[in-house]
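One protein chain omitted, others in place.
Right after this comes chain A.
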Amino acid sequence: MAVCAAIVGKENSPKFFCCVNPDEELNFQYKVLSSLDIIEEKLNPTNKPGTEIKELYLGMLYSLETCKIYGYVTNTKIKFIIVVDSSNLQLRDNEIRSMFSKIHSEYADMVSNPFYTPGEPITSKLFASSIKNIITGTV
């Protein structure tokens, strides 16, 4: 399944990062943050009206030799990013989509938690473990 998931806030500040293999975290952080430019581009199509994406799911942002990066932006401008290993061919678009919608549900629950201040980085261990379960496909 996916190897990494990230949540990026309204003003492009990282809120949460989760990596299946902790050794690769820095490498993935770099890839995730560089994909923010592409998200920006997809959300503001210059001089091409009618090409806006109505869905929250943005599809594949870009693919590298080693991995593919998918994006999802909520109505509240929170960005979710998932990194998938390129060698993983059996993962379909639908599954990525459902992964994102599960992450979104988890995030909505997180925001409703009275001990969490919206806009702060997410430090909850429970949240981290449920995101990990979602991206490794164990739920």
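By definition in this document, contacts are C-beta pairs under 8 Å (C-beta built on N, C-alpha and C of every residue); 3 or more make two chains touch, one makes a residue touch a chain; residues count from 1.
We adopt the following convention: contacts and distances are computed from a predicted model.
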Complex member absent from the view - protein name from UniProt, among "Origin recognition complex subunit 5", "Trafficking protein particle complex subunit 6B", "Acyl carrier protein" or "Pescadillo homolog": "Trafficking protein particle complex subunit 6B"
Listed residues A:S13, A:S87 or A:S112, member touching the removed chain: A:S112
Where the unshown chain meets chain A, residue by residue: 10, 52-56, 73-78, 101, 104-105, 107-108, 111-112, 118
